[in-house]
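For this depiction, one protein chain was excluded, whereas all remaining protein chains were kept in their positions.
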Amino acid sequence: MDNFASLLHGFGVALTTYHIILMMVGVLLGILVGVLPGLGAPNGVSLLLPLTFTMDPVAAIILLTSMYWGALFGGSTTSILFNIPGEPSSVATTFDGYPMARQGQATQALTLAFLSAGFGALVGVILITVLSTWVAKFALRFSSPEYFAVYFLAFASFVGLGAASPFKTIVSMGLGFAFAAVGMDTVSGGLRLTFGFNELLSGISFLIAVIGLFGIGELMITMEEGLRFDGIRARVKVRDVLKTIATLPRYWVTLLRSAAIGCWMGITPGGPTAASFMSYGLAKRLSRRKEGFGKGQPEGVVAPETADHAAGSSAILPMLALGVPGSATAAVMMGGLMIWGLNPGPMLFIERPDFVWGLIASMYLGNIVAVLMVLATIPLFASILRIPFAIIGPVIVVVCFIGAYTVAGRPFDLWLALAFGVVGYLFKKLDYPIAPLVLAMVLGDKAEDAFRQSMIMSRGSLSIFWSNGLVTTIMLIGLALALGPVLSTLFGRLTKPKASSAVA
Amino acid sequence: MISRYTAEIGTATLAAGLGLAAVIGALEFGIGWGDAGPESGAFPFYMGLLVVGASVGTLVQATVGRKGLQSVFLHKEEAVRVASFFLPMAAFVVVSLLLGLYVATAIYLAFVMWTQGKYRLVVSVASGIAAAVGFYLVLEFAFQVPILKGPLEAALGIY
Partner (left out) sequence: MLKKTSWLLATAVAVTFGGVAQADWKPSKPVEFVVTSSPGGGTDNFARVVQSIIAKHKLMDQSVIVTNKGGGSGAEGFIYTKMAAGDSHKLTFGTNNAYLLPYVAKLAYKADELTPVAAMALDEFLLWVKADSPYKDAKSYIDAVKAKPDTFKMGGSQSKDTDQTLTSLIQDATGAKFIYVPFQGGGAAGVQLAGGHIDSNTNNPNENAGQWKAGAVTPLCVFSPTRLQGNVKVTATMGWSDIPTCKEAGIPIDKFQMPRTVWLPGGIPAETVAFYADVLKKVSETPEWKEYIERTSQTDRFLGGADLKSFIADDDAKNRKVFEAEGWVVR
């Protein structure tokens, strides 16, 4: 148990007053960037980066990781309160978190989200502590076919959910894939679907789509219904927070399953966003109360949040051990490591154990600090809902558009966000599911790249997807998950035809 | 008043149009299966085709089940409410592009508070300006994120 000795040493490094203060500052700043949609953890971290040039690497990474935690928590807050995911990985949290808030259970939803997020992150960090060497070796076994299989699995576990018309689901998914294909194509090095517009050169950012579809689309629906949030009357009592904490153990199955999914997706570079979708999909499928999902089911908040944070923290491991970032934020931090004179990669653990274990220890502490701080801010956030809509509505509009602009500093994105807002409004009113579109945009180009890289490797033979035990296993699980519900839905539709078209 | 049927047809046509755009855009590249797997146009081409196909499916479904879709999609007063929200928002985007986000924020917030919130004009304008300054402090000072600025900032010497 060499790792534990190192960890204890790490706690020694991390536990100073200066570092704890840095953690608190980082978490606070993180919550702030996380709450602003568009201005996510990667931006936050890259903005703080110049400040850290003069700091000692351990202190610098503590500040950055704490900011990362804070941003992840802040992202869930807006998902639940306004249906606007502040972070891409908190999209799945809106599915049940926002309905809960609308039913006056904002406090419960926020508390559950924060606690399960904290739990997920802790599981992720424990995994890093115990299995770092093994995980690093395991991650090396992944190549393009395995990546494709992982994306396929994530997708398979999520599609086939929901009662929407299959045509509409396909439209939504197909559009997502088409949007993801816009811009530079890694495999051919050519520009696709840009139609000669410079604005489309860098593709359509998934964040812009989320801001429009969820944020602006939701506001239009709220407006149509008449100028108010239904959560207004939610009164916040400290007792509610405590009561909700007591209910958490009830969801232990969801917690454990979601943490496992999160860790898996964090290590295999599926990433936190895919992890949260996959976890939500499986939670719904395996639940006895399927109908409740999407209408404010607590498990629907617990599952994506746990997986999101478990993936977020375990994604740090491939970055440290292999020099391959598991998420956008990890990529920025990796840039930071290099500037501080550290080389991420297999030797980091051996050459700079004080740094690595100090960081891991700070991840334990940072998470605890973060959970405590966000729990303390719940009354503050929930009280935002009591502000009259005539003020908070336009403020959210402004925040959405400023967020859209800060994604990449492109004026064109303002139009794009507006267009996605209209699409989101129409889709919601006409029962087109939005989640497949979002998931397709997140995974689409990565999955396509991985597929085509595999085809280059195998000279065009599909047999590469069952060329070894690892890829075969993942593909089989994916196929089972994909085909199961499709077959049962088809069967269900054949036995009682045209019952669905009249749903208004 | 718009019926649900009209809305279904309109949205499905829009989706089919987007799908068609993907198909046309993809045709610029090969869409076949070369000896190194699918060519770069293949994926967007078939995705576009899928969207077109499924949209046609929705159109057919809507036309066949037309009777069931005569319910109202948008009442007149709802339409007015949505428009009263959407039009200022669209104007906000246009003004942002012309005058910068901060000025647009101040104008937009003041306008909406005044017309829809029924606040006094002075209060509305003051709140709008305060919000714009607040955003400026948070973004440009705390995070050093430059956002879109216009002639006013240039005249004041703010970058």
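Should a chain be cited, it is by its letter among A and B, assigned in written order, with residues numbered from 1 in that chain.
Assume a contact is a pair of C-beta atoms (placed from the backbone, for glycine too) under 8 Å apart; a residue touches a chain by one contact, two chains touch by 3 or more.
In this text the structure is predicted, and so the values were computed from the model without any measurement.
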Exercise for review: Consider the whole complex, including the chain that is not shown, and state which of A:I21, A:L140, A:L286 or A:L372 touches that chain.
Suggested key: A:L140
Review point. Which listed residue, A:G30, A:G74, A:G183 or A:G270, touches the chain dropped from view?
Key: A:G183
Point to revise | Residues of chain A (touch criterion as defined above) contacting the omitted chain | key: 42, 46, 49-50, 53-54, 139-144, 183-191, 196, 198, 201-203, 322-325, 328, 331-335, 338-339, 341, 343-348, 408-409, 449, 453, 456-457, 459
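The criterion applied here is as follows: only the chains that are shown with their structure count from here on.
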Review point. Whole-Å distance, chain A centre to chain B centre, using C-alpha means?
Key: 23
Point to revise | chain B residues touching chain A - in the complex, by the definition given at the top | key: 4, 7-8, 11-12, 14-15, 18-19, 21-22, 25-26, 29, 33-41, 43-44, 47-48, 50-51, 53-55, 57-58, 61-62, 64-65, 68-69, 71, 73-74, 78, 81-82, 84-86, 88-90, 92-93, 96-97, 101, 105, 108-109, 112-113, 116-119, 127, 131, 135, 138-139, 142-148
Study note, to complete from the structure: Contacts from chain A onto chain B in the complex sit at residues 29, 32-33, 39, 43-44, 47, 165, 167-168, 170-171, 174-175, 177-178, 181, 185, 187-188, 190, 192-195, 216, 219-220, 223-227, 388, 390-391, 393-395, 397-398, 401-402, 405-406, 409, 411, 414-415, 418, 421-422, 425-427, 429-430, 432, 448, 451-452, 454-456, 459-460, 498, 501-502, 504
